[in-house]
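Dumping the structure here so I can ask a few things about it.
Every protein chain except one is present and positioned as in the full complex.
Chain naming follows the written order as A, B and C, and within any one chain the residues start at number 1.
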């Protein structure tokens, strides 16, 4: 394992400290743990709290700030944070308008956030949550864990964050978050794995000509292993799966071409070149495009594609001001 | 070589197309070649033109837009663009206030830009240039090529770009660009190499415990090869070299913690955590911090640190509005 | 006979075992999960060890509940709330007791399993820790009903749990991260079922 860190024990905390010190007038770390909150608590709005394992940088701490999150709770790498830490985050930012937690659909995240919300309710904090499950690589089914929450989560942060910033009520913010969740779909792939610092070796191994299709964001293998093909063919494969899931034809969409952490921007732009042409061909109208590292898996190389079907409300909220380390608008 | 591309021949053009298609209302590609210009030509200001080899994404095309560049000319990967392409860029954005080219100090870049400027002058375009040479890894000397231009170039774009946007004259914009160059210092290191697509294999090989200190941004080896140590020790080594070069004590600075392309943000934040503490200890006041991928070497893993010593003029220009794909303020 | 001191000894033995099997459990989780199960449990039980001196003076219920709370606050992921809830529920069942009979142990184990099912919204046959724990409980309670001592009953429980672990290799996961792999999860043994087996083995060894 070759990493620029000071030890596997300290990496999460030093990372959170490093983030906060990059914008000390805007961000603060709680003493209770690896929880990033806005330096100035914003009253009179629903507080938006997100979080999950570390290793997805800039998610989630990088999205704390005006127009997006009020708090982000970071667990150990790829491990959901514990209820006490999530509760500390909720408590620090809670207002009388309530708290909405944005949870990615993983057994661990859901359980830990549920327990934290129970703790918050015990303290008379009005708290609710939504579960993001945008990953079409995984079959949705009532009898299983269902789809994972991946890069689409960032768009939930953006749009629900804007709604909250406008002073909407908890049910209103929750409703728009759920609307985003209902309309956002993602699929990803990897050409090289990542290494959890504490594990010391990669989550899987790939030959020089192999890729994993249908990966999540935790260094886990994907749904199939295939031969490396061109950027265009690879992007087409992911897009076709997304386009088959809900109807995007004739709709306006936000496109996110998300790098997994070690993917050079060069490749993301090559991919975007195809994505834009293909969507046009398919009759999908692109309202806006985001290309970059938004929801990563440490130093995994690969990418995910996300489409969000917009309506007028989501469009306006997507365009609203955001001022966070990782997303400014 | 494992890359998400469609062929080594097409990569530069498809990348530029992909960039432009990510912001079609703001960016445009010239038919003449891989030249990115603002979609709406801005008259009445000095046009700022930069460029160099591809492989440094988001530099340089990602910095085209309000408050920064008017045109960015991309050569083949790590290869200076040719004079005719640079000239096409100059011609497309030139105004009657003139054109300033920001050139990084490489023999190839300097020669090609000089030839292009000669061509521009033949067409009665007022054109001048500055040469950025911020890399303290390399000894500065009258008898050699001198120091390289690396990540500090982005701050030249930002500050000279703001000055130009305000309508300053060509000599004024050139003067502030040269002030930034005089006050900015950078040093970088790599823990893994990168592969020029057309070459098909990495520029150098490193053992599991080796790093290159004092690298440039073209996949070339550094000035020394060493054993991998901690993030803190590595950052200290680079900072000490920078701090020894000009006097930063008691000064206000911009800090840039720049990823080389494949470095996870996790590591950049761990590094920033140390950098901020160490600078405080050394009596250097941090005015603002940038952490991210600004000037990369394709998929190299590693980082560079940049310090810019500010005065009031540079501070105000640094804070001025910028709206580009890779830098918004 | 299980008393508080013995229970503390078991917790220590489990903690040592989790540390010893950290890499192996993590490797199993690498194959069908996210490669942290061993790391998570080792971290969690290490924090339990720090808390143990405070807990071992009281009743078994308090000891188990405290263990569960430490796990909830220090493991994270899926196994944190699940094992945490299991220990807390077992603690509730043994509240106030400084000694527990084999039958009382069985009741606590049943409560623990119930806690996992409730928290995880899961059942046997989904390729989780339940595939070790449910058959183990069945064997244990039958043995105790048939008059076995706790240690002998646990020996039978371990046999059943080991079979359960083998069984997880043959089925598709429908809960937890491994479910994302669909068919590809077949052929791999579930990390949580494996760590459950190890816990039962440590209990048996200590008795």
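Here is the rule we use: a contact is a pair of C-beta atoms (placed from the backbone, for glycine too) under 8 Å apart; a residue touches a chain by one contact, two chains touch by 3 or more.
Please read these numbers as outputs of a predicted model, since none were measured by experiment.
Asks: Counting the whole assembly, list the visible chains that the omitted chain makes contact with.
Replies: Within the full complex, the chain not displayed touches B.
Asks: Among B:22, B:79 or B:186, which residue is in contact with the omitted chain in the full complex?
Replies: Considering the complete complex, B:79 is the one touching the chain left out.
Asks: Among B:112, B:276 or B:324, exactly one should touch the missing chain; which is it?
Replies: Touching the chain that is not displayed is residue B:112.
Asks: Could you tell me which of B:49, B:99 or B:137 touches the chain that is not displayed?
Replies: That would be B:137, which touches the missing chain.
Asks: I'm checking contacts with the chain that's been left out. Which of B:216, B:261 or B:292 qualifies?
Replies: Residue touching the absent chain, from the options given: B:216.
Asks: Residue-wise, where is subunit B in contact with the chain that is not depicted?
Replies: 53, 75-85, 106-108, 111-112, 115, 135, 137-139, 143-145, 148, 196, 198-199, 203-204, 216, 218-221, 223-224
Here, only the chains that are shown with their structure count from here on.
Asks: With chain centres taken as the means of their Cα atoms, state the distance from subunit A to subunit B in Å.
Replies: Distance between chain centres, rounded to whole Å: 29 Å.
Asks: Mind checking the centre-to-centre distance between subunit B and subunit C? Centres are C-alpha means, answer in whole Å.
Replies: Roughly 55 Å, centre to centre.
Asks: Please list all residues of subunit A that touch 2 or more other chains.
Replies: Subunit A, residues with two or more chain partners: not present.
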